[in-house]
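All protein chains but one are shown in place.
Going in written order, the chains are labelled A, B, C, D, E, F and G, and every chain counts its residues from 1.
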Amino acid sequence: MIPEHEADQPLVVGDTTLRSRLLVGTGKYKDLEETRRALEISGSDCVTVAVRRVNLDASKGPSLLDAIDRSKHHILPNTAGCFDAKSAVRTAELARDLLGTKLVKLEVLGDEKTLLPDPVGTLEATKELVLQGFDVMVYCSDDPRLGVRLQELGAKSVMPAGSPIGSGQGVLNHNALRILLELVSVPVIVDAGVGTASDVAIAMELGAHGVLLNTAIAGAREPLRMAAAMRDACRAGRNAFLAGRIERKLYAHASSPMAGRIHGAGGS
Amino acid sequence: MIPEHEADQPLVVGDTTLRSRLLVGTGKYKDLEETRRALEISGSDCVTVAVRRVNLDASKGPSLLDAIDRSKHHILPNTAGCFDAKSAVRTAELARDLLGTKLVKLEVLGDEKTLLPDPVGTLEATKELVLQGFDVMVYCSDDPRLGVRLQELGAKSVMPAGSPIGSGQGVLNHNALRILLELVSVPVIVDAGVGTASDVAIAMELGAHGVLLNTAIAGAREPLRMAAAMRDACRAGRNAFLAGRIERKLYAHASSPMAGRIHGAGGS
Amino acid sequence: MIPEHEADQPLVVGDTTLRSRLLVGTGKYKDLEETRRALEISGSDCVTVAVRRVNLDASKGPSLLDAIDRSKHHILPNTAGCFDAKSAVRTAELARDLLGTKLVKLEVLGDEKTLLPDPVGTLEATKELVLQGFDVMVYCSDDPRLGVRLQELGAKSVMPAGSPIGSGQGVLNHNALRILLELVSVPVIVDAGVGTASDVAIAMELGAHGVLLNTAIAGAREPLRMAAAMRDACRAGRNAFLAGRIERKLYAHASSPMAGRIHGAGGS
Amino acid sequence: MIPEHEADQPLVVGDTTLRSRLLVGTGKYKDLEETRRALEISGSDCVTVAVRRVNLDASKGPSLLDAIDRSKHHILPNTAGCFDAKSAVRTAELARDLLGTKLVKLEVLGDEKTLLPDPVGTLEATKELVLQGFDVMVYCSDDPRLGVRLQELGAKSVMPAGSPIGSGQGVLNHNALRILLELVSVPVIVDAGVGTASDVAIAMELGAHGVLLNTAIAGAREPLRMAAAMRDACRAGRNAFLAGRIERKLYAHASSPMAGRIHGAGGS
Amino acid sequence: MESATASIACIVNGEPSTLPEGTTVARLVERLALRPEVVAVEIDARLVPRAGWASRPLAPGERIEVVTLVGGG
Amino acid sequence: MESATASIACIVNGEPSTLPEGTTVARLVERLALRPEVVAVEIDARLVPRAGWASRPLAPGERIEVVTLVGGG
Amino acid sequence: MESATASIACIVNGEPSTLPEGTTVARLVERLALRPEVVAVEIDARLVPRAGWASRPLAPGERIEVVTLVGGG
Partner (left out) sequence: MESATASIACIVNGEPSTLPEGTTVARLVERLALRPEVVAVEIDARLVPRAGWASRPLAPGERIEVVTLVGGG
């Protein structure tokens, strides 16, 4: 039960309403059990998954879907690994048929070395998927005017990379994120680049509506502890944003009163 | 009840054991009730107070002590407002007589404009208070070798300013804090400079043993919400430190597998 | 005469060869004489100009062209103030007819508030101008994959904004600039955002091939002195890049020998 | 001959007047010839040297003094490698007897690992050397109040480390340097930590009166080129400081006029 | 035992494979012992909606992709 | 003295203006007392190359833009 | 009613004040209507431990500081 002094709005993306502003990926965990526990601890109610060929040779083990309680978590399929609009659209269609939901995280990447998004393919695929009725969340650079273009095409959320996928550098350009937040009205969810808890807090303090991360938890020495850290950092950053922080000053503003000091304690 | 994946050591300063690594001040709140609620929400079990002349004319109202449940919170008196060793020592003695405890936060300031600590007076007062049997926690600059000198004199904790008191700039010199943490063995508690939640998380992620703040909560637009943010940020930063974050890289490490992508989705 | 230890390649953009890696604008100066002197002091041999309607009422005074010695400075007309591809192309055609040169700095802006470039209009206009045989230098965001797309369309130089035009924040995202430099082969010239000399030095140290600025000089309290500062900073940053800087370390590497110290001077 | 628009005051330390605000060390060069050329290119007229035992076995080669033209360069002996006040004072006395000058750069280090200055030994040695009539330039931390104490003891210049010796991290705490510059009246010369040209420019832009460096030049891949870079960066930073930079803004201030754009080029 | 039937050659997830003539998508998923609710199917880069699996026979040379969900970020 | 001549109405740099029939771009620039080498001309959003100024008469209702270079970044 | 008694002049928290001769620290705190548990007392810049309040009379001209705890950081 959230106390009144921490009350907040839910995060609404298209037709989906999220209680938690932390979105988490399911990649790179040791096993499905670790995945399941990390998701649970993170408190996230939206988890991303990727679409891949069934391994025909593999023993028919449990599916990732068995590790995700769909009554608790919305599933957000991504088009990771697609380097052109066409395959991204195909991937989205497969995911929608499999899950029966229209939410998709669009990724059209430019190259395998940097995994940075290709703006041209991304614009093209966004247009097509919106036409097909998807609720499109778009992974993109932090170029504020690109975000505006994606919103114009009907994206339900823009998801700028704070820094490159898996780089762990956090939000490198605070200014770009601030301006993007001024220019678009759909939710801005920082996607990719988070390395540690303070990166999440900073993104939320800048006014981001949510943060999506994966490697930062799955790749930590203790994933479960880091899942807890991210959960707390997201809440901390959001509340700090809503609480209205004090201003930055060059120096000094006493927190103890200067009046009533004992005789002789006076300064210069 | 703390789950096993978030287990941690308590913070021990001299003879005092603290469950929370967040220490909070009691200055600048609207009234005693706001003070009381902020302390409670912060989850801190160590609160700082200042020593001042009784106001002989004022109506005899309730005392700050009435707002602090000493069964829940350790009281850490400070020597704020002292600009020389002698008055700082006098102030510490008065506080000990009043509270019956030997814990004190020593502040010997250099000037009223910056409220930065005077290294000479601070060294002198530390020596004297240790001789008198106090458990001395010393507010100081982030000069790592000054921290070493204070520890040599018997300080039970060194408390470097992340940035000037009330400046809200957070930890300005990560490198100095890292080196200080390498050089001293007593707890290092970042004191002063915190502006918002991520500042606390960053300090803890760097390895600080605790953080003390006051203005950042009391001066926020919504103090109670900010108290919650600081509580969560301190836990988040501590857990992130213990969990072992991923490395920083120039770019890119895919969180979704590159293998098994559908036909034609391949990149360069 | 450049001494051998400072030897460098010229900056080649399309058919234009520049000796200086500093490009300067001509806007916002007090008068044409100040403009002339600032250009001269800056040492730049490429100056940007804008295309605007002739003021039919104004007394026919001297033209900006009278202040620019074309034997010393290449003139780079921009399409500043255009918010769509079509008018940017028209502006470029007018400039080419007036100057008889095919070099143009393309700007297609997204809005008047931020003056940030519109990626869609910029891609469209780049394609058209390249078809028309212009040597196109493109003002763009620091999105590395956008730079790749512009190069694919035939841009002769990509000119990422270090930060928004006139914001004086320097290069906000070092990582993006580094990656862009890895991904494209045409000259990368940081355009917009420079506030002071170190911003220029940093851009050059990161490997940028040149820097274009205007407001930072014209808007300084002493424009001529700042022109000198920018000239020196550009050279300094370039030489530092070529000289190969020392590595960053957490601490300490003695520059004086530790051996041969006098008796008793030894440390721990 | 310095043009009028670049006119500046000389840097005066005690009885010594310096034309250049760049001070350079003589350690770690390949040979005396490289040392000599680097000094010459740097344009510095004050070079630091260390005091060490004569190597009795070594062939009597040329002395470092043969590489320094004392008509062009003031020699600033340091007490590098001393870990207590007493040996620092002895070292200073030996240097004064050898050079016949009273200028000395005091270094009292805390440990061999970080080579950070020991505030206690530094204060003690400063007092003694001032009594003995030295013009003392004091290597210290960036603790502003320590700088005030050193000035009170008679130091002729305070030399805060921007970051640890040889760490190449530049000025880590801009705020501390700014405050120090407000609090003391003797020249503040940033000593240690410089890694590349922009670090020097930044220090000067913050208002430092000079910068001392060694490793950044001697350890570069091309020391002579880096010496030129540092010379230019120091001038650039100083002129930028004096020229009065433009303000930082969140965004956008057009450098080309918005009026007079051709029909249809208007924005929103 | 499909011995009596004629067979066709298709490519399933990049692997050439021989299937009995008339095999539908539904039957293919069954043959592969896959749980229908965790897979989706494409033929020649065009989605085959699960509602149509039972009525869509495979033709010789078709390229079938059978996908599922895996961990991703 | 244009009195005898018929005249046409055009828009020059956004301003309505009346010009003698048959006025060419070259003549317009001359009338405006502009130095040809520092201006360029567009009619109805299409460039008129300077080589063609002398042979290009203005037609009624045309929108002429006469531009020059000004300080910019 | 202290009328019959002689009195002494001290400085309490910076204010000159007149007290009955023989007033102890304990009595002073009582006169000031302060809760003993929330104050501490110094005379001439030297602490008077609370254990000694009852047995410590004030002398003329002494400078007494009576302090308490207030909000601080």
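Throughout what follows, a contact is a pair of C-beta atoms (placed from the backbone, for glycine too) under 8 Å apart; a residue touches a chain by one contact, two chains touch by 3 or more.
Since we're looking at a predicted model, the values are computed, not measured.
Across the complete structure, the visible chains that the omitted chain touches are C, D. Residues touching the missing chain, restricted to chain D, are 25-29, 35, 48-54, 56, 60, 63-65, 75, 77-78, 80, 90, 93-95, 97-99, 165, 192, 212-215 (touch as defined at the top).
Although one chain is not drawn, its touching partners on chain C can still be listed: residues 255-257, 260, 262-264.
We adopt the following convention: only the chains that are shown with their structure count from here on.
Listing every chain that touches chain A and chain G alike gives B.
In terms of C-beta pairs in contact, the better-connected of the chain pairs B-G and D-F is B-G.
Averaging C-alpha coordinates per chain and comparing to chain F, the farthest chain turns out to be G.
Chain centre most remote from that of chain D: E (centre = mean of CA atoms). Centres computed as Cα averages put chain A at a distance of 45 Å from chain D. Separation between the centroids of chain A and chain B, computed from CA atoms only, is 30 Å. In chain E, 14, 42, 45, 65, 67, 70-73 are the positions where the chain touches two or more neighbouring chains simultaneously.
Touching of two or more other chains is recorded for residues 25, 27-28, 50-53, 78, 80, 90, 94, 111, 114, 116, 164-165, 167, 169, 175, 179, 214-215, 250-251, 255-257, 260, 262, 264 of chain B. Contact between chains, using the touch rule, shows up for A-B, A-C, A-D, A-E, A-G, B-C, B-D, B-E, B-G, C-D, C-F, D-F.
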